[in-house]
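Only one protein chain is missing; all other protein chains are in place.
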Amino acid sequence: MEILGGIFAIAGSIFLFLAALGLIRMPDLYDRMQAGTKATTLGTMLFLIGLAIVEPLWTGKAALLILFVIFSNPLSSHTLARAAYHTGVTLGERASCDELAGACGDEEDSA
Amino acid sequence: MADLLFNIAAVIMMISLVLAMVRLLLGPTAADRAVALDAMTIIALSLIGWIAFMSGRVIYLDVALVYGLISFVGVVAIARYVERGV
Partner (left out) sequence: MRLFKARVVLLVLALFIWFLLTYPFDAQELIAGGIAALVIILIPLPGIAVLGEIRWTPKALIYGIAYLFYFLWQLIKANIDVAFRVLHPRLPIEPGIVRVKTHLKTRLGRFLLANSITLTPGTITLETDGDDFYVHWIKVEGIQDKERTKKIVAGFERFLEVICG
C-alpha cells in the first residue's frame, strides 16, 4: 500500500516537472499558461492522493486541498490570461486566428 | 520504501521549482512572470505536503491550505494590477 502511495506521488511530481518544462519551452504566454495550469492541477492532485494513501488519517485535509486547487487554479489563470490580453500581449508567430480581435480568415470564407 | 519514493518525488519537484524560477527571471512581460509565480506556488504547495509527510505532522497540511489561499488572492491581485494599475 505504501508503495502505491509513493508511485502516485512520483507520478504527480513528474506532471509538476512537465508543467515547469512547458513553462520554459512554450513560445508564448498563453501556451505557457496551458501547461502551467493543467499539469500543475493534476500533479498536485496525484501527489496529495499518494499522501492520503500512505497516511489514511489525512484523507480529509488532502481532499480539501484537492478541491481548493481544482477551483482556484483555473480561476487565477483565467484572470491572468484576461489581464494579459487586455494589456496587449499578443499570440505567438504560430497563431492561426484571433476571433476576439476580429473574424478568422477561414471564417470569412465560409460566411 | 515510501520514504524513498517520496524523497525522489520531492527532488523532482525541487528541480521543477528551479525551472519555473528560470521562467520567472526570463519572462519578457509581467504576465509571464505572474504565470511562473502561480506555477511555483502550486509546486511549493505540494512540497509543503512532502514536509508534512516527512515530519509526520498533519498541521503542515493546514499550512499548505492557508498558503494556497493567500497565493490565490495574491495572483488575482497581480492580475488586477497588470490589467489597470493600482
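Going in written order, the chains are labelled A and B, and every chain counts its residues from 1.
Convention: a contact is a pair of C-beta atoms (placed from the backbone, for glycine too) under 8 Å apart; a residue touches a chain by one contact, two chains touch by 3 or more.
Nothing here was measured: the structure is a model prediction, and the numbers come from that model.
Novice: What are the shown chains that the omitted chain is in contact with?
Specialist: Visible chains that the missing one touches: A.
Novice: For chain A, which residues lie in contact with the unshown chain of the complex?
Specialist: With respect to the unshown chain, the touching residues of chain A are 15, 18-19, 21-22, 25-28, 30-31, 33-35, 37-39, 41-42, 57-61, 63-64, 67, 70-71, 73-75, 77-78, 81-82, 85, 91-92, 94-101, 104, 106-107, 109-110.
Quick note on the criterion: only the chains that are shown with their structure count from here on.
Novice: Roughly how far is chain A from chain B, centre to centre by C-alpha average, rounded to an integer in Å?
Specialist: Centre separation, chain A to chain B: 13 Å.
Novice: Where on chain A is chain B touching in the complex?
Specialist: For this pair, the touching residues of chain A are 2-3, 5-7, 9-10, 12-14, 16-17, 19-21, 23-24, 29, 32-33, 36, 40-41, 43-44, 47-48, 50-51, 54-55, 57-58, 61-62, 64-65, 68-69, 72-73, 75-77, 79-80, 82-84, 86-87, 89.
Novice: Under the stated contact criterion, what part of chain B meets chain A in this complex?
Specialist: Checking each residue of chain B against chain A gives 1-2, 4-6, 8-10, 12-13, 15-17, 19-20, 22-23, 29, 31-32, 34-36, 38-39, 42-43, 45-46, 49-50, 52-53, 58, 61-62, 64-65, 68-69, 72, 75-76, 78-80, 82-83.
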